[in-house]
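Only one protein chain is missing; all other protein chains are in place.
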Amino acid sequence: MTHQGEVLLAVNGLKTYFSTDDGVVKSVDGVTFHIKKGETLAVVGESGSGKSVTSLSVMRLIPMPPGKIVEGEILFTGKDGVQKDIVNLSEAEMRKIRGNDISMIFQEPMTSLNPVYTVGDQIAEAVMLHQGKNKKEAMDVATDMLRFVGIPAPEKRVNEYPHQMSGGMRQRVMIAMALSCKPALLIADEPTTALDVTIQAQILDLMRKLQSDVGMSILFITHNLGVVAEMADRVVVMYGGRVVEEGDVVEIFKAPRHPYTMGLLNSIPRPGEAHEPGQPKGRLEAIPGNVPNPLNLPSGCAFEPRCKFAVPDCSKAVPALEDTGHGHMSRCIRWREFEQVQAEVTA
Amino acid sequence: MIPFLLRRVIQSIPTLFLASILIFFVIQLAPGDFLTPAKLNPGISQQQLDNLSAAFGLDRSPIEQYLLWMKNMIFNGDFGLSFQYQQPVLNIIWPRILNSLWLVLLYTALFYAIAIPVGVYGAVRQNSLGDKAINVVLYFLLGFPSFFLALIVIYLILKLRNATGWDIPINGMTSQGFDSMAPLAQVLDVAKHLLIPALVLAISDAAGLTRVIRGQMLEVMRSDYIRTARAKGVSERTAIWKHTFRNAILPIVAGIGGLLPAAVSGAGFIEVVYAYPGITPMILDAINAQDLYLIAGFTVITTVLLVVGNALSDILLAVVDPRIKVG
Amino acid sequence: QSAFTYPAAWTADQNTANKRGGEFRDYTISDFKTFNPFTSAEATSIPGTMAEGAGLFTQDPRNDAFIPKMAAAMPTVSNNGKRFVVKIRQGMKFSDGQAITADDWITTWKIHTDDKVGSNSYDSFFLNDKPIVIKKLDTYTLQFDLPQTSASAYSIMAYTPWPDHVFGKAYKAGGADAVKKLWTLATKPSDIVSPGMWVLSGYRAGERATFSANKNFGAWNKDSKGNALPYLDSYSYRIVADQNAALAAYLGGQLDNYAPRNADDLAQIKKAIDGGSLKAFLKANVSPMANSQWITFNWNKASDPAKQKLFRDVRFRRAMSHIANRQAMIQLALGGLGSENYYSVYPIFKNQVEAGVAAGAPQYKYNLSEASKLLAQLGYTKKNSAGYLVDKSGKVLEFTLSTNAGNTVREQLGRIFADEAKKVGVKVNFTPIDFNTLVGQLTSKGEDRPFDAILLGLANGANTWPFGSNVVPCGTNLHSYNNPSNGKCLTSQEQLMTKLYYQGDAELNDAKRLAIGGQLLKTEGELQPVIYLVGGNYHVTFNERVSGEYPANLMDAYYESRSNALTFIK
Amino acid sequence: MTATTVQNRRAMPATGDTLLEVNNLEKYFPIRGGLLSRVVGNVKAVNDITFRIGRGEVVGLVGESGSGKTTAGRAILRLIEPTGGQVLFNGTDITKLSKGQMRDYRREMQIIFQDPFASLNPRMTVSDIIGEAMQIHNLHPGKGRIDRIAELLQKVGLRPEHMRRYPHEFSGGQRQRIGIARALAVDPAFIVADEPVSALDVSIQAQVVNLLQDLQEELGLTVLFIAHDLAVVEYICDRIIVMYLGRVMEIAPSRQLNTSPKHPYTEALLSAAPVPDPTIKRQRIILEGDIPSPINPPSGCVFRTRCRYAIADCANIVPELREVSPGHFKACIRDDIL
């Protein structure tokens, strides 16, 4: 990795709330993280933990109403080298950033493309918008982009409609569209969740290849820890709208400092752990309980009701995000004890 | 495309057949016949009534009449002779259908011209004051029986005429002395006459469509691909008109084929109220007079058009929506 | 040959300045169906309008007398009043320039009487099922042979001659079918030939028909100063949805003429006139209308002998006439403008009605106590708890009264009748039903006909002998109260009325005929087979830009308000 | 064909008795078209598959989306009518049974669905949903039924008071538990679990997997566990069947399949799954392209279009499922690889 550690995007104390009929949903409640140039940052967490809302906040695509960014700043350094706070930009300035400086890929390749325009048109639209090219030139770019993402016969495919393509191909089209203006930051919101493992492998492979070609940063959102392990440089773990742990990917996997992260890691069956025939089967170590109701989060640590390490102090106040050393942060009052536990385990 | 159309034709044969039987026998079932009113004429003798009955073939059994009619239709392509007009049905209704067509065309244009912008506005500014105000007006219009609306409009026009002296036409399709006008003046004259009924109809009907469009727009605006478009940095206008609108109107575009029979069956009540020489007054008249073949013939034509219109709808849908294939 | 001169007395306003040109804008409610005079069956028709002023004779509104029009003079009558030899005025031409000759009358007669043509005028060439025979004596002489003497002889002879060179040719070549194919709505107006005042110049389906003056008509029709008639250039009908639309157009100055139906219409017009937005002539209550509304009771109810006995009892029917509150009907249903009616002859035919009154024809006027007395005579003295009269067995005195749904005036008449009946304890189940069903019931034949009582109306009829050929004689279609399968009369009064009808129909002397009619009315009044109710009044209004209407005393519902030939634009 | 069948029969589970035997099962979905909407083609969703499941065994069925797993599972239960082949349950060919006879067998065979949202009738309470089966088969009549429902709920980790609630009031994991309780209500011997955890969050997925495992052990259930995540399948299954485009590619005991796959497709599938360990950066086999259309499957071996070992013969020979080592079958003509 050849980046100088220059920060591309810095999110500080972001709060995005939704006002619904039942009350205010604090989907993102004081999230802070940053991405450096050329880096891949993975955001993991259960469904509803606020991953998508965070990424949409960065794009300023939160549906308003009911959503609103209530607090915080999103500092972004665009292609022009100027740092801006996305929260305060005008809609027109924001439009210049979207698709140009920051692009986004969504989870559902089947529904994220407009069914009535050809994929070429849809890619070309971004190109025409941001690079001032005419329709023909833009279509050429689109064809090139399709070739770039490995779609065979791009000259033909460019004139096809989304429904004529499989899920994997559509996701490639989405990527082509996102990369067509060579953005500095690519936000990928669960880009492979809807795909088969074999197709997922293709797409992840492609993204890695493209990143090294284009040199962009990626904000990679997923709940698949396997994918995180493969893709990320650093990881942010979210729970109940807050960051509960942040750190280098190896650290997170090898030495988690938050019970939620640990639970998550224990929940996944690892390939190769299958029992021998005739042997008793092993058990997964599941996190008990359910994802909390976003309208009714516990007053203290959001994970407290499901945490096997919970102590009375946990429910008193929201724990602070503390640095456990070399940029590894945890939002658990007992993080120090885990260091010990792990040390024992490794021993 | 061709096999699709062929299949449609084959499938529609039983429908047409059933419809023709139904309509024919329903007319036959109705009490009395074309000659009933003549019976009340103190001057017409029984002898004369018998003569007329024979002349119109009304003395034969309904089944015989139906078979003759069918035979005529299949082999001669003619829909029978109108009792009232003593002419082939097609000749009589064709000019009326044409008249209706003008009205319906203008109506359709106005209908969409009103409903689309208002519906889109309602969706884009959902729950704004303007949206709410429009909604209230729409609810009101939806509740208005169109003939009631028409009556009030006629009255207002009359008042306006008296107040301003403008020559606003109250009814009909052309002015006195139309035949001696220059061609351009003729067109303008007809347009002048069409405007009010078309507008009244369009406004009262647009309420429904407006709400459909609003709902559709809201639905599409929530979809993932609109978010994708916004993520590309397109302007609000592009997001709405290029991406949302095109998808939102798919079901409406598909319904346009269904307008065909509607176009031909005329604009209904409004034609009666404004004494517009469209097809509706003629058919109502024919129903009252029990002009058997005129009604039956007309129904067959509209049924055929319905079938054609449905096929057309499907083709149109395939044209506007690349996901759908005809075949 | 001299021309026919329209008497100066036929117009209230002489066109002394000989103003010419312009258009008279009339209206009609239903669209025209054909241009063909032989298949036309409409009240207001295109051939009927074109033919205005054609016909051998015409009636003078001043004295109802027939005067020669296309005939050169009154006919020579022989054979006990059954043979008429008529000289045709010479020099008359159709609009296409062809001379009008005896052949045209002969051809017209032949086609009308061909039953395959289905002409509406078929009946007018028969008297008591016996045909009238017409012969051409020479190019300008016709001979009519009637099977019997007839009061209607002149009106029979007054039919319109249509061009032999059009219809005769087709008829000879292709018979009835060929005739029926001629002159449809699709025919070019310029191909239409007229013997009368107007010739079709334009037709727009569902919108309007325009006629222009037939120049050849002017050659033999003059005003009292010798000017060719008509003064107008053209005459047009606008086709409107209904009377309301016509009124709106009239108030808007788009029509020259309007037939006000009731006080509402008059009020609107008066208001517009007073408000200055309309300049028009308005005269209310010119005469009664030429129509009647009545209730008939069914004498043929074999399935319900009690009811049949009741309906056949003259006291019951008189009681029903006493129940009919004709003043309330006028006030409520007709908005205050109408006439009471007690006879089958429309009140507009004053002479005949007066002859009837003179002969002692009774009038059973609104009188509930009289009605109660009559019903008591029938055994209805007790009332049940609901207030209805019951007979000894406790059966309620009730019957069903139907009228055609959708006719507001009749629905109100029926309502009022039923409500008044309730006051004396008669239960009238009043139901408006479908028109065709109603007519089917009314004209049914047999011993057990499917109705109790029907409220309906009749119109049409001429003033020469204002009794219906299809109404008065037993066994005819509209002898609605008694129509058994054998068609026989039930009562001696019916027999007498049938006899008087034919007697009067054959009577050429006006005074004698009036007397016979008087007798007929008296018999009818006593029998009271049908209860006559009320009729609306005739009102006249027209835009002030036109003139040449009849003097006030000549206007009535029968002759209407003007002779179009003498009409001109001021 | 006959040879294959015989061979297969001989070569199924080594120990225990067979509960379910699937022989040459086929399911074609007709495609209609043309003037008279005649059948113009077939989606060969399940194309001649054969396997056996022993009593008390948990067998996994894996494969990419569209490979025919669901169709196979449902055809076995006759929720869709198979086009051909046999399904022997306890020795009875259930494909030949009448509707009425089948109803009795349904008690023995149950299904758990992938989508916890669509598989519960939104208009019925939990007690209605679970009690329905008992009502149909007239089990535990009267008061006992409520007790039994409560017991089942407790067994799947829900509380009895949840009985009165409606499905939309539960989270996905809880709904899946209700689905499991419903399947258990009739005391079945055999359960088809059609991707029961795919729609769930990782943390919840583990709970449900554990639950299934416990129940299976406790009740001695026989389970056909359908999934596309090999890791999960491996975890709880004794043996695994790998399907591709309607055909069986490989059958092997879990451990063996994972450690030494014999079929190129299995190899690719295993390698494609990401490993949750950032320190392992392995070289993976990326399959090119998408799964071909089941309407027009490739000739010969259906996998050959994406197979990196494909040779010319692969296009001509339909590979038979052969036993390559005890209990390990594969449908590949090449023995020189892997």
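General observations
A, B, C and D are the chain letters, set down in written order, and residue numbers restart from 1 in every chain.
By definition in this document, a contact is a pair of C-beta atoms (placed from the backbone, for glycine too) under 8 Å apart; a residue touches a chain by one contact, two chains touch by 3 or more.
The criterion applied here is as follows: contacts and distances are computed from a predicted model.
Of the candidates "Oligopeptide transport system permease protein OppC", "Phosphoribosylformylglycinamidine synthase subunit PurQ", "Lauroyl acyltransferase" or "Fumarate reductase subunit FrdC", the chain left out of this view carries the UniProt protein name "Oligopeptide transport system permease protein OppC". Residue in contact with the omitted chain (choice from D:119, D:207 or D:305): D:119. The chain omitted from view is touched by exactly one of C:44, C:400 or C:460, namely C:400. Among B:6, B:22 or B:319, only B:22 touches the chain left out of the display. Summarising the interface, chain D meets the missing chain with residues 74, 77, 79, 102-104, 106-107, 109-111, 113-115, 118-125, 132-133, 136-137, 159, 161, 164-166, 168-169, 179, 182, 185-186.
Counting over the whole complex, chain C has residues 243-244, 247-248, 251, 263-268, 270-271, 274, 284, 325, 327-328, 331-333, 335-337, 400, 402, 405-406, 408, 411-412, 414-416, 419-420, 430-434, 436-437, 441, 451 touching the chain that is not drawn.
On the side of chain B, the interface with the absent chain consists of residues 14-16, 18-19, 22-23, 26-27, 29-31, 139-140, 142-145, 147-148, 151-152, 155, 158, 222, 265, 268-269, 283-284, 287, 295, 299, 302-303, 306-307, using the contact rule stated above.
Here, only the chains that are shown with their structure count from here on.
Centrality by Cα centroid goes to chain B.
Per-chain Cα centroids separate chain A from chain B by 54 Å.
Centre to centre, using the average C-alpha position, chain A and chain C are separated by 91 Å. Not a single residue in chain C touches at least two other chains. If you check the complex, the residues on chain B that touch chain A are 223-236, 238, 243, 246-247, 250, 320-323.
Put simply, chain A touches chain D in their complex at residues 46-47, 166, 168-169, 196-202, 204-205, 223-230, 232, 249-250, 253-254, 263-277, 281-288, 290-291. Interface residues of chain B facing chain C in the complex, by the touch rule stated above, are 30-33, 36-49, 51-52, 54-56, 84-87, 91-92, 95-96, 99, 154, 158, 161-162, 170-174, 176, 178-179, 272-278, 281-282, 285, 290.
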